[in-house]
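Every protein chain of the complex appears in place save one, which is left out.
Coming up: chain A.
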Amino acid sequence: MAFCRRLAPNLRVALQTWPSPSNLRLVELPSWTCTALGGVRGFIRHPVKATGHILGHKMEVIQGSRKRPSYMPPKIPKHPLQDVELNMNEVLTYSDMKLRWQWTTRFSTSRMTIARHWKPMRTEFPRNKPTCAFVWHEDMPHRTPQPELPDPEHFERIKKQELFCVFKSSVYHQHKVTVGDIVQAEKLHRRDAGEKVVFGTVLLVGSKDFTILGKPTVPYAKVKATVEQQTLTKEMLAFWYKPRRKQSHFYRRRQHVTMLRIDEIILTPDEDPADPPPPKPARLLDLWANRWLDPAEKEGIEMIEGEDGRLIPKVAQIYDGLEHQPGSYHRRGLTSCYRYWPDPAATHWRI
């Protein structure tokens, strides 16, 4: 067993096969022990230190505590005939030339241990197709895949129910709300108090009679809310330092938040859940200038008559209204509703 693992790479394989190598002694236990342990376990005694380890069937025994070779591998003497760099001036006796294995591998790998086996992680990819599951509470322990929608005869019944839902108001934050709740969300960009906003990423809808499990979202559900306040939280004092470091930081900060009042949780099972197309170029002129124009500037925009007779800005002839960057309309609140990851309809931040 004094081989280095490099010289005997199939050592582990050898150890898995019974009977064990010469210096591993498989000691037969008394018969009552063998039956108690199922008859497959042996008591492996190592001559040096591993006494007392009961190893299971097919358990892998390795030399040393690590499965990988260490950074400072043990010195292995070359055969004197192959050792070109051996300084012959230092060779005084015959024992200096002798191939000595005594002190090579002893200290690092003298101990026998059981190799740790890590289970490989179960892969999550490819993900299942995004769907949702409609579950009536009457047939509660559902054991089969549930449909996305109930029977069309129940559509009206569903819409009239009092609902609650879990929706996302930003990439990070989920809220469980019912109608009339006030929630504190991250700041919504360029939204004033009193404006109506729609959130399209609904993860779960429930009521007294049914639950709709979004996997990951419910495509036909939306949350309508009113912006109650665009405000700041209370002032927090932040002061921190670390011992023995000559620095400290003190600042007062207030976080921008948006208070939302939930007006409505809408289920539209009979409509197409796809969002309307992106806004028209007339609305996008601000983006063309890459800033928000004031009314005086907007009046200076040159308008022409479009194909259908309506006035459109002249820029629309060369700019078709595509996003220059995915998610830029969403960030400015121009899309019909806010959608965040993991919504499959979200326009950006996909994984």
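The rule is short, and it goes like this: a contact is a pair of C-beta atoms (placed from the backbone, for glycine too) under 8 Å apart; a residue touches a chain by one contact, two chains touch by 3 or more; residues count from 1.
Note that in this section contacts and distances are computed from a predicted model.
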Options "COP9 signalosome complex subunit 3", "50S ribosomal protein L20", "E2 ubiquitin-conjugating enzyme" or "Actin/actin-like protein": UniProt name of the undisplayed chain: "50S ribosomal protein L20"
Residue of A:H142, A:R310 or A:H324 touching the missing chain in the full complex: A:H142
Of A:V198, A:L213 or A:A345, the residue in touch with the unshown chain: A:L213
Residues belonging to chain A that touch the chain removed from view: 122, 124, 126-131, 133, 135, 137, 140-145, 164, 166, 174-176, 203-204, 206, 208, 211, 213-217, 236-250, 342
